[in-house]
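In what follows, a single structure is set out as structure tokens and then discussed.
Yeah, one chain of the complex is gone here, protein chain that is, but the others are all in their spots.
Per-chain numbering from 1; labels A and B assigned in written order.
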Amino acid sequence: MENKGLNKVDLIFEKIDNQEVLTKGFKMSKDEIIQEILDSGLKGRGGAGFPTGMKWKFTAEEKSPEKYIVCNADEGEPGTFKDREILDRVSNKVHGGMAIAGKAIGAKKGIVYLRGEYRYLLPKLMIELDSFHKMIKKIGYDFEIEYRMGSGAYICGEESALFESIEGKRGEPRNKPPYPTVSGVYGKPTSINNVETLVTAMMIVQHGAKNFIKYGTKDSRGSKVFSVSGDTPTPGIFELELGMTVQQFVNEFGDGDTKAVQVGGASGFCVPRKKFAETIIGFEGVPTGGSMKLFNSSRSMYNVLHNYLEFFTEESCGQCTPCRVGCQQLLKGVEKVKKGEAKSTYLNELMKLADTMKIAAKCGLGQSVGNAFKSIVGNFKEEIIY
Amino acid sequence: MYQVGNLVKELSDKHGHERESLMPILQAIVQKHNYLTDEAMVEVARELDISAAEVYGTASFYTFLDTQVKGKYVIRVCKTITCSMKGKSDIIQTLEEMLNIKVGETTPDKQFSLIETNCIGWCHKAPAILINDLPFTELTPVKVTEIIKDYMQK
Partner (left out) sequence: MINLLINDQKVAVQKGTTVLAAARKLKINIPTLCNHDDLCVAGNCRVCIVEQKGARTLIASCATPVAEGMEIHTNTLKVRNARKHIVELLLSEHRSDCTKCYKNQNCELQSLANDFAFGDHVFLDLVEDKKYSIDRSSASFIKDDSKCIRCQRCVRTCSELQSVAAITVANKGANQKISSFHNRPMSQVVCTNCGQCVNRCPTGALVEKTSIDQVWDAIYDPDKHVVVQTAPAVRVALGEDLGYDPGERVTGKMVNALRQLGFNSVLDTDFSADLTIMEEGTELLVRLKKALVDGDKSISLPMFTSCSPGWIKFVEHKYPEFLPNMSTCKSPQQMFGALAKTFYAKKNNIDPSKIVSVSIMPCTAKKFEADRPEMRSSGFKDVDFVLTTRELAVMIKQAGIDFRNIEEANYDSIMGNSTGAAVIFGATGGVMEAALRTAYEIVTGREVPFGNLNITPVRGMEGVKEATIKIEGCVEAWKFLEGAELKVAIAHGLANANKIMKMVRDGKATYHFVEIMACPGGCIGGGGQPIPTNLKIRQKRMAAIYAEDEHKELRKSHLNPDVIAIYKEFLDQPNSHKSHELLHTHYVERDNY
């Protein structure tokens, strides 16, 4: 696996002339835009990592007069706060990225789904949106963006749950197939993309795929914004080239006593010190939507695990058995083991349950609970038991 | 308790009478009053021609669309891991003592409600809280006392 080392980059927050970039973008045909994104190897920046070019291609192929580009601004993964920063500083690029996506897939309408916890940003975003609409009209492109608010539900970050929420219902993930590119919001072909993905796509249209692939590795092209928190002297937002090892990351951001790094938030993987050097941060190693949490030796990994399981037990939509009940079983199970009310071998049964949840749950939330569970229990068993 | 009056009619005139209008309407009511009364939910059900149970079922899914009485200022303290590591318990203790209520309760004068919430996206400046829509970060017991005092004087 390629190791690019830790390199800071400054592309996402670069100030640009929206009108200039969009005018260039609209001169390209939809196929040219899609090809550029495909060539760039851009993968979704929300955590799931689906190739953006493919997603736009599938949506473009659908024959429907009504299509949508949806911006997933429901950033709720614990430890992720980079989309908030992007929306705060360069929302013009978010809107611009949506317009480019709209051109590529054939959508005249865009919807931004903004989590309720970020409502304080709305006045600023509305001002920018207004000038965006004026500019778009001026350059003669038919495209309109609408904002919809979330109201405190982590699961609404899941694409089909997000659509349900926009449609006025409980945010319960749908059965798939059909996939969003075929049937998304209002049952219409939809491309749903993360905030950062849209900004990055606009960047690629501006600078070209060739420049984008100078950064990152073969499987993890480009750079990414990380949100760093926990036991670190420098918490905050950092844009880094993809393809570094966890060790390189810890060398930069650790406090000298880093025991573990949780990559990808509560639904991500816990990397223990002994695996820092061999683990790549990227789609070929441990992927992340940006959340990076450092834990030093003063932290109890039991507390960390417990906190995550409590989180999932509350935030699960509750519709499917493996997730709704599985989360409760994992939580209660580790509590019992810790208290000595269950044998430590019970953890093996819970590991099997985590495996079942991974393959039987209805959506990504239930399927990912096992990631944190297995990696923390697997690497820090003594802290869970004693 | 508040009287919903013409509010629902005005909101459905603005946002529409479709099922997709439900979220914006409920959110607007909560923006104004911080929670949903039964009367408000029944009115919304009538305007949108859906059952009151469906309105309730949808509202109760979303943590911020409260169907229990809330005060004028809803304080949400983040309890996810980083805020937890960085002193959320001290913040909770300070608030409980200042307001003389426990987490989950509302002050008798209906001014403040105190609840815990999950990650609000300020992990690098933990511990953090939201008071209604506004985030307050890098809190200490001293700092949060000042903030609440300000609110009390409003």
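The working rule: contacts are C-beta pairs under 8 Å (C-beta built on N, C-alpha and C of every residue); 3 or more make two chains touch, one makes a residue touch a chain.
Since this is a predicted model, take the numbers as computed values, not measurements.
In terms of the touch definition stated at the top, the absent chain reaches A, B within the entire complex. Across A:P123, A:P177, A:P233 or A:G256, the residue that sits in touch with the chain not pictured is A:P177. The omitted chain makes contact with subunit B at the following residues, 38, 41-42, 45-46, 50-58, 60-61, 67. One chain of the complex is left out; on subunit A, the residues touching it are 153, 155, 170, 172, 175, 177, 312-322, 324-329, 332-333, 336, 342, 349, 352-353, 356, 358-362, 367.
In this section, only the chains that are shown with their structure count from here on.
Centroids built from CA atoms put subunit B at 26 Å from subunit A.
Residue ranges of subunit A in contact with subunit B, taken from their complex: 75-81, 84, 115-120, 148-154, 165-171, 186, 227-231, 235-237, 266, 293, 299, 303-304, 307-308, 311, 314-315, 317.
For subunit B in complex with subunit A, the touching residues are 18-24, 26-27, 30, 57-58, 61-65, 79-82, 84-85, 117-126, 130, 133-135.
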